[in-house]
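The block underneath contains the structure these notes are about, expressed in structure tokens.
One protein chain omitted, others in place.
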Amino acid sequence: MTDTAVHGHDSSTGISNIKLGMWTFLGSECLLFGGLISTYMLYRGRVTGGPRPAQIFDIPFTSVSSFVLLMSSLTMVLAVSAAHKNEHRKTNLWLTVTALLGATFVGGQVYEFTAFYNEGLGFSTSLFGSSFYTLTGFHGVHVTVGIIMLMSLVGIFKRSAVPGKKAEVVEMIGLYWHFVDIVWIIIFTLVYLIPV
Amino acid sequence: MAIIERETEVVVPVTVTPTSTYGVLKRPVSATGWRAWVFTVDHKKLGLMYGATAMFFFIVGGVEALLIRLQLAAPNGKVLNADLYNQMFTMHATTMVFLFVMPMAAGLANYFIPLQIGARDVAFPRINALGFWLLLFAGIFINLSWFLGGAADGGWFMYAPNSGPVFSPTNGIDFWAFGLQIAGIASLTGAINLIVTVLNMRAPGMTLMKMPIFTWMMTVVQFLLLFAVPVITVALFLLSFQRNFGARFFDVAAGADPLLWQHLFWIFGHPEVYILVLPAFGIVSEVLPVFSRKPLFGYPFVVFSGAAIGFVGWGVWAHHMFASGLGPVSVAVFSLTTMAIAVPTGVKIINWTLTMWGGKLYFSTAMKFSIGLIVLFTVGGLSGVTHSVAPSDTQQTDTYYIVAHFHYVLFGGAVLGFFSGFYYWWPKMFGKMLNERLGGWNFWLMVIGMNMTFGPMHILGLQGQPRRMYQWTEARAGEGFFNLAFWNMIASIGSFVLAVGILLFLINVVITARNPTRAPLDPWNSRSLEWLTSNPPKEHNFDVIPTVHHLDEFFHRKYEEDPESHTMRQIATAEEIMAEQERNADKHIHMPSPSYWPIVVAFSVLVITFGMIFSYLIAAIGGVTLLFASFGWALEPSTAPESDFESNSSTPGTALDSVGNS
Amino acid sequence: MNHSLRHSNLKSRVASVLLVVGKKYRTLFGVAMASTVAAGCAQNAPQDTWQPKGPNAKIIDDLQQPVFAVAGIIGLIVAVAIIYVIFKYKDRGQPIPEQTHGKPALEITLTIIPALILAVVAVFTFGAIFKLAKTDDTEMIINVTGQQWWWEYDYPVQNEFGINQPIISSGQLVMPVGTKVLLRETSRDVIHSYWIPALNGKRDAVPGRVQTLRLEADKPGLFAGQCTEFCGLSHANMRMEAIALSKADFAKWVANQQAAYVAPEKDSLAQQGEAVFLNQCVRCHQVNGLLRADGTPAIAAPDENVWSGAAPNLTHLMSRNTFAGATFDLLSKQCRDEVWNAPSSEIGEKYLAGVSENCLNQKDLRGWLRNAPAMKPMYANPTQLVATGGKYRGMPYLALSEDDISKLVAYLLTLK
Partner (left out) sequence: MTTDTTHAATSAEHAENHGMSNAGYIRIALILAAITALEVSTVYIDFGPFFLPALLIMMAVKFVMVVSYFMHLKFDNKIFSLMFYAGLILAVGVYAAFLATFKFFIQ
């Protein structure tokens, strides 16, 4: 060891620091979304004015956008797989597709929010409104951040080849992306499918 | 214990730092002067910066406390008006908890975890720097509210709906909530960083059960932070959305339940109190063995009890809500779990006592503070147990008896622990020894002052004086010489004794800084790996990454058991061991390079929060800056390419100089 | 022996041991806290938590005394052990000891002992929790509503106590002795907490919820209390008192509270005061039976003026001893002491006498009418009430002339 260059911040176990960091972060995110989901579960039935959940939810529509998000996880994992095989063009392709699917989902959410708003559910309308928009909004922001990261990655890869670590970067963003997806799996069931 | 420093004249290994700048934007070159601090990513420098920031806020919080005590010294106090008083105790607690104890713990963790596990830096040095700057900006931000319309005035647990826009119309609570969000990000990044560091970067041979106990306790703290911070993040978001965007979360007219806030706050808040005290437990568990010349009694028990405290700490939060109306079933359950947590804490007290038992005790100032902690924390812990008996707690809650409890555990626990750590580690951090005689005065004044201040609060509370009252009245003070007036006066006098004690510490620091005598390499005959470095450590910490064979590795390099008498016999001095290290030094060590981005990112976050309060335009500007800064960050390789390094062996000891510059 | 721990034989035996220990070492806890206690405590501190005056507080006290004792003993053991170690093992030049790493058996023993102690404590704690939560033996109900920064009491119709129409009062809670009273607490704005230490522990008054608290007094008496949940600006000035009256006295009190309104005598100062009152005060304060000049009943509309939507009902103001969240005395110092220091048997009589002209604390009441927010911090500056849509939190400054104030005082004195 003495003769090679030793970097001050390297892992001594062979486990990637950044990956361990990412998983640690995701563990923490469980408590963030847990808190938001619990708040929603406590307040979902408290409607003093404005529509009730069952009156405005459009299950077929949300099912489709949920499906879109689910499939974006598939394209994401394909991107990771391609990155590991050093297939640059494929990586970029799948990353782009993932971002597009994510954008579709967010677009769906924007549409849904507008529709709900028009049906009388504003952020301040009722506890249901406040907690619904907060929960799904937080999720939407997470997806949006994911999209920005995906697009940035594509851009960076196009301009310069990030040496060596590329696959790992893709993998990290993949982990984040899948996490956002599994949060939606829970939200979809608890918020939309269990009636109030 | 006198160890004479031997001049070693071996080749000093060199830390190579990049000499040119690179990256998308130019990168700061490690320099001297303020740049060396502002753009640093060195865990030791950041540790010191955390420490200095925390110390500053300790004095701020302390002066706030003194104002509180002045106001309460006599009935119908006129020093502060009601409004100002309410801001004062809110900010006192906020400052002490979030801007003193937590950053101080973060500072010590930053400085010593890498040293104790035999690493050269943390896993993510730039994120480390980001954490510090966020924290500093959060502290400044929260305190700016004093000058921008009034500070938060809802008490440190900020119960809804009293913290809502109607009942607290100034911006104070907005500053408070956003500021704590920023501090929360800092804690979270710090937690992830240190967890990865501990799990991933230990020196060869250092299994988890050979890890120094301070590192262990700090690791538990990081896990608590990791999981507790998001909970208060949620709570603060709900509050901010209510205050700024018309959400209804705590609006009773809309059917909201105010207990939601209480639950969320205390789900965070209880783990938080262990976040505050476990670092001190870690320090004490380092100091006691060193000055008892004996290993920590029952190391695995101390480790597991620490983990158990961390774990059980998640199931007790509602003991802060015994009077809130949870219903008897919940109250009973949380009463039980709260009692349960006394058991692992007791394990610690018992183990510390038994560590000293049969030892060879040397009463340095550090040791005095540690022993002080054992006794005074126990007092606070035991009053905690009396709270855990829920029916009794309904008599005690929100009285000075509670105030007594938490100051005994916080001051008698966390603060005394820190002071123990200061005296113990000062030579390591600054290469100078704090004056021990002054230290003795420091210790005794603090202990006497603290007992004078907080001891009477037990009596005040049990006599029925509620907390958070800007004035108390003689009508309710009782008769006889020892009435509430008497005890309030004693407490107020005590707080100034305490202040003098702390002032002595600051004086000690100044005296020490001016004293040219350098500390010996191993002044305390210590046991753990951080002492396998120079005082202060070189930029790269270790000349050779040590291979670990024992718990208390450093001690076992110095001593060997005499097979007959079973006592320990010295086989090497610290100087010899260090000289050996230098001889075998790694030749070429790359340390992470400084970076502009952490402070830029942190600053954009600050701008965003300002904008949230004053103008969304400013927030948008901050957002854009943040986005670009993030790109800059992402595109900057964490170390310079090989070609950018150039051996600067002609100037040995630069690393040392730059740290000593403090 | 205390009746609260009499469940089972075993339990009571353990309890009695603990109790004896408790009595004996009652002070040790404080000693361990390095303070001189017991002798050091104030006498007659009106909010002392160690002087129960009713069965509910007694349940708590019987539980906590042994716990304090146990805690004190443990604290003492730790302190003694540390002192012993310090003297025994200090560095006298002995060799560095063997590096032993602990004795698991000892360790486990010392872990189990505290666990067992706490298990015993937990059993009794559970008993007390459920006993204090009982509501099915309630004999009388009083609704208590907290708001910034005073308490309102509302006695629903309960014919067995002679309450045939709701009674609304503030500040001082009047209740019969030996009666299991159940408070049903709520709040109109933020969280408050109701606490009469001599009678029971605290229970928060949470807006949107109704929560209960049992009170019962053994003997007639006055018991001090204080709001103990931080509730904003004047939290410190949100006090209350509970007055336990013998059943006969309580009946008199009830009768008086339901007595019809007596208009002040014609052409008296008080009558002019009534006019001022109708002009200035009645928009917030209700006085039952008060008629406007045109003969219609004057109905207060506090909800249009005060954020919490209520202001104290003043119908029988002078039957109370204190006002404005029990912060100020309605009685002069001398008269106050007469009531507060009266022996239990005479308290009823003294209290029911109410506030006579001679006994009135003119200074504070006039001060209040002159400028209430100057006496008690309240949100009453109209320019700062944007967040509440102009509604006050507390009583505003009304710019009354001294003349009007005198008239009002005369009028208020008639509200017996």
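Per-chain numbering from 1; labels A, B and C assigned in written order.
Simple rule for what comes next: a contact is a pair of C-beta atoms (placed from the backbone, for glycine too) under 8 Å apart; a residue touches a chain by one contact, two chains touch by 3 or more.
Keep in mind the model is a prediction, meaning the values are calculated, not measured.
> Quick one: say which of A:A103, A:I148, A:I182 or A:V196 touches the chain that got left out.
For the chain that is not drawn, the touching residue is A:I182.
> Which residue, B:A318, B:V389, B:L498 or B:L626, contacts the hidden chain when the whole complex is considered?
B:A318
> Would you mind spotting which of A:G35, A:P53 or A:G102 touches the chain that isn't drawn?
From the options A:G35, A:P53 or A:G102, the contact with the absent chain belongs to A:G35.
> Kindly state which of the options B:L46, B:A183, B:L226 or B:A414 is in contact with the chain not pictured.
Candidates B:L46, B:A183, B:L226 or B:A414; residue touching the omitted chain: B:L226.
> Suppose we count only contacts with the excluded chain; which residues of chain A make the list?
These residues touch the chain not displayed: 1, 4-7, 10-12, 14-16, 19-20, 23-24, 26-31, 33-35, 37-38, 41-42, 59-60, 63, 66-67, 70-71, 73-74, 76-78, 81, 84, 164-165, 167-168, 174-175, 178-179, 181-182, 185-186, 188-190, 193-194.
> Which chain B residues would touch the chain omitted from the figure, given the whole complex?
195, 199, 223, 226-227, 257, 259, 263, 267, 314-315, 318, 325-330, 639
Assume only the chains that are shown with their structure count from here on.
> So what's the Cα centroid distance for chain B and chain C, whole Å?
39
> Give the residues of chain B touching no fewer than two other chains, as numbers and ranges.
255-257
> Give every residue of chain A touching chain B within the complex, in rising order.
1-13, 15, 17-18, 20-21, 24-25, 27-29, 31-32, 35-36, 39, 42-43, 46, 48, 123-124, 126-127, 129-131, 134, 138, 148, 152, 156
> Can you list the chain B residues touching chain A in their complex?
119-125, 188, 191-193, 195-196, 199-204, 226-231, 233-235, 237-238, 241-242, 245-249, 251, 253-257, 260, 264, 540-541, 544-545, 584-592, 627, 631, 634-635, 638-639, 642, 645
> Within their complex, state which residues of chain B touch chain C.
81-83, 86, 153-155, 159, 161-162, 165-169, 252, 255-259, 292-295, 297-301, 323-325, 327-328, 331-332, 335-336, 339-340, 342-343, 346-347, 349-351, 353-354, 356-363, 371, 374-375, 378-379, 382-383, 385-386, 389-399, 451, 455-456, 458-459, 461-466, 468-472, 475-480, 482-484, 486-487, 552, 555, 559, 561, 565-568
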